[in-house]
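Only a single protein chain was left out; the remaining protein chains are all shown in position.
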Amino acid sequence: MFSKVLIANRGEIAVRVARTCREMGISSVGVYSTPDRDQRLLRHFDEAIHIGPAPARNSYMSIPAVIEAALQAGAEAIHPGYGFLSEDPDFAEICAEAGLVFIGPRPATLTELGDKSTARRLMRDAGLPLLPGSIEPVATLAQARLLAAEVGYPIIVKAVAGGGGKGMEIVAGPHDLAPAYRRATAAARAVFGDDRIYLERYLDGARHVEVQVLFDAQGNGIHLGTRDCSVQRRHQKLIEEGPAPALAPETLAAMEGEAVRAAGAIGYTGAGTFEFLVDEDERFYFMEINARIQVEHPVTEAITGVDLVREQLLVAAGYPLALTQEQVATNGAAVECRVNGEDPERDFVPTAGTLDTFLPPGGSFTRIDTHAMAGYAVSPHYDSLIAKVITWAPSRDQALNRMDRALAEFQVGGRGVRTTIPFLRRVIADPEFRKAAHNTALVERIQAAAKESGT
Amino acid sequence: MFSKVLIANRGEIAVRVARTCREMGISSVGVYSTPDRDQRLLRHFDEAIHIGPAPARNSYMSIPAVIEAALQAGAEAIHPGYGFLSEDPDFAEICAEAGLVFIGPRPATLTELGDKSTARRLMRDAGLPLLPGSIEPVATLAQARLLAAEVGYPIIVKAVAGGGGKGMEIVAGPHDLAPAYRRATAAARAVFGDDRIYLERYLDGARHVEVQVLFDAQGNGIHLGTRDCSVQRRHQKLIEEGPAPALAPETLAAMEGEAVRAAGAIGYTGAGTFEFLVDEDERFYFMEINARIQVEHPVTEAITGVDLVREQLLVAAGYPLALTQEQVATNGAAVECRVNGEDPERDFVPTAGTLDTFLPPGGSFTRIDTHAMAGYAVSPHYDSLIAKVITWAPSRDQALNRMDRALAEFQVGGRGVRTTIPFLRRVIADPEFRKAAHNTALVERIQAAAKESGT
Amino acid sequence: MADNQSADLAELREHARALATGLAGPLKRVRVRSGDLVVEVEWQPAGGGPAAGAAPAPGPAAVAAGEVADEGAGEGLLVTSPMVGTFYRSPEPGAAPFVDVGDTVKPGQAVAIVEAMKLLNPIVCEHHGVVAAILVDNGKPVEFGQPLLRVVPESPDERV
Partner (left out) sequence: MADNQSADLAELREHARALATGLAGPLKRVRVRSGDLVVEVEWQPAGGGPAAGAAPAPGPAAVAAGEVADEGAGEGLLVTSPMVGTFYRSPEPGAAPFVDVGDTVKPGQAVAIVEAMKLLNPIVCEHHGVVAAILVDNGKPVEFGQPLLRVVPESPDERV
């Protein structure tokens, strides 16, 4: 096993990875930008290196800074967390050149999956069901027109280099195609520096369901069940839960099996997530693969008892999976709520400021993953996630009751700081959500209802 | 189900019970003494009543104050927590007279089990193995001499009205019997107002293992596995874990089965704990029954997934147990550490003061039950428990690693405040404890070693 | 320094909030100054004017029964409940009340009853004075420390 690992991230995920390192007897090296210099945070690491100023591109996303820090500290491996450099094939390759183990898939896999067009082709070849649409990038508007007509409206236009919902355009009918095509192309160029786009059938009223997989370097792989992430706001997840509710066991089993098979087909290594859209008839369609640990991984940990970061470290160090598929059983239900520093009443605009008050919830089967504390300044430089609250219970209903209790006792605030807590509680109280009859349109409906009632 | 429950306790257990009430949609009524008036604490209750001044006898142990508060608030039931009025048969009876449900065993059961002599007789009749000794109280020193000779030294002299290790005297040989008899009698009179004592064979090098049971009012009962509480300092538990490690599955199964059978024989209702001593040959002997929710109940919750307070409320409301023995499976291992405001370097003397710093641990399978927070004043009026940290993992070793990580990141302190955290970490690092080869003598050995090495 | 000053202000606010939560008696004002890190706490005066002899409200004023505690503000001393129970103004139903507003009371005089567990506990005045207000309605529940009556002290000489 590694004796020292550098954690190339910040916030709750850096703390979370450091915890598992401590539990495994691995020294952890933290890195921090100037505004993240806080001894109370840095206590989670065995050592810490100041790698740059506030802007992420000069600190957490600076490959030279991270690599140099790892070499200085004598780390043998780098855990990239999520976001930042976590799915950057160049970074993974430079790690290898510098003699450092990148904790994640092989660089070639990251390259393939980062190109959505390639990923779709690979998954189609592996036999995963795709939504009707293009495999190759759509080169011209004329081509898009032909294809859209063939696929049938509504369609969605996406960036080939994209991911995470950025720059997507939904097109209701032929009249809207030309402007949407131009907007999507322009956005793709601006955000990803790559103007290639593709299109596929848009599924309205679908659920977002994903399968967690885990593969070792020897090619052994398992799944760890499903998560439903349909509670999204513009493709940003707010609440995740597992196992995915209200679907037939056969549907879940089929998705799980297909994900493992497809991951094996492309030689995937490490932890990864296969995202699917599931329609009202429980037909499922491949969306994308997230080649990293995900924000919502604690949901899976809660229902399986497996420490996913520990498994990542073990397989990255070359150990074959100790877990067999038969040994992984999911038990009960878990929910995760993302407490973001955002104002739900102003369309979730990020709010920054110092937390005067920070009293996290506690109690049974209530997990808090956070880097925040009283006196902590929420920085405008980074994403708005303040804390993740995860509850577990034998049933989904009890897990939701527990979550509402936990959110009710969570006191977090400060001048100018608003959080998503009131909105999260509104979702949890929503009858449709309670019945698990919701889909990805839920948040918009609740927002609209809130605006209408003026609350 | 009850619509409103009064919680006749304070500190972490009051918060813990309030949490389950919220999760079940039951309104909770908190009660508080003058020094416990803190809105941040009272936020856990739906309403709160000031019942008296600091001394517990005038507040948390004042039967009129508690009953009046319950009647005023319109509560239907009272949860007594642990300590205070939780095992007081008079209180349970007065609740019934006032039309309030006492959440615990029937008053007659509390009377029987509160008298250790009666409890021993009942358990002998139910077929539980007892240590050789007296069933009836020992009336004279001469009688004690005869009995001790018959039983064989070493023996232990205990108060009939006692419990929790108070006023016990270990006697190595005949020479020491007379003074020990006199001290024990005097202590029993002073502490419990009842000078009756009994004696039994003293087991050196034994483990303290207990079985959690749960019975409904219809007479259905189950066990929820075992806990080992051998890490004790003068009969005060410091670390508890479950399932009890290093014992043959047959031994655990036999204790579990016997406890359920004996509880059924005496018509026990509610949650309760059967305490046993287990010798090196894995023979087990009944010690006593704790007729309440225990401090260490989260250990059982972590390995079974069952919310014990929820079950208490359900059976108190008259529901038959929904769980069958077959449905209760223990999974993995859990440990609880009691973070007390005590100075381990000064023989665990309680320390009071204001907590300047309070940064509780977080992360996966790390539960914190506490009423404390930054700025909270640890009162000298009440017991010294500041927080309970409970960790779970698939294996005992991982659960202990997780505990050590959690304790390492727990920052709690203030002027004059010392905690048990350093001592707890020393126990967790102890090789004998790690191998689960320890017994109730462990803490003394570690204390002695610490004194010798001057650390 | 701008960030730090904002952090300081936030800290002070938390500090003020904690003070307000932790202090007994009705607070009038908690002032926080950012410039010199000043925290000032001011209690409700017992009287409206600058009456030097006015005593502040006693510590164990009932926080959970805020609406009643507020009524306790005013000139005079508060007689508080020594227990949780039910407040009665007269010794038995239909009887005349122990005292009325304007009555003169002396130390040791019963001014009300608090019933707890069917025991009638006389509430005894500790001062010479005049009853200025009765703060709880007859038959209503009271908690420990809750103000029951307000008495404006008077020296016994004045009454002769």
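In order of appearance the chains are A, B and C, and numbering begins at 1 in each one.
The rule we apply is simple: a residue touches a chain if its C-beta (ideal position, glycine included) is under 8 Å from a C-beta of that chain, and two chains touch if they have at least 3 such contacts.
Remember, predicted model here, so these are calculated numbers, not experimental data.
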Which residue among A:72, A:218, A:327 or A:395 touches the omitted chain?
A:72
Write down which of A:50, A:166, A:381 or A:434 is the residue touching the left-out chain.
A:50
Check the options A:298, A:375 or A:414 and report the residue that touches the missing chain.
A:375
Given B:374, B:393 or B:406, the correct residue touching the omitted chain is B:374
Chain A positions in touch with the non-displayed chain are 34, 37-40, 42, 47-53, 59, 62-65, 67-69, 72, 94, 375, 377
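We take it that only the chains that are shown with their structure count from here on.
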Of the chains present, which has its C-alpha mean closest to the combined C-alpha mean?
B
With centres defined as the mean C-alpha position, give me the chain B-chain C separation in Å.
39
Roughly how far is chain A from chain C, centre to centre by C-alpha average, rounded to an integer in Å?
55
So the centre of each chain is just the mean of its C-alpha atoms; given that, what is the distance between chain A and chain B in Å?
42
Residues of chain B engaged with two or more neighbouring chains:
40
Flagged in chain C as touching 2+ other chains are none
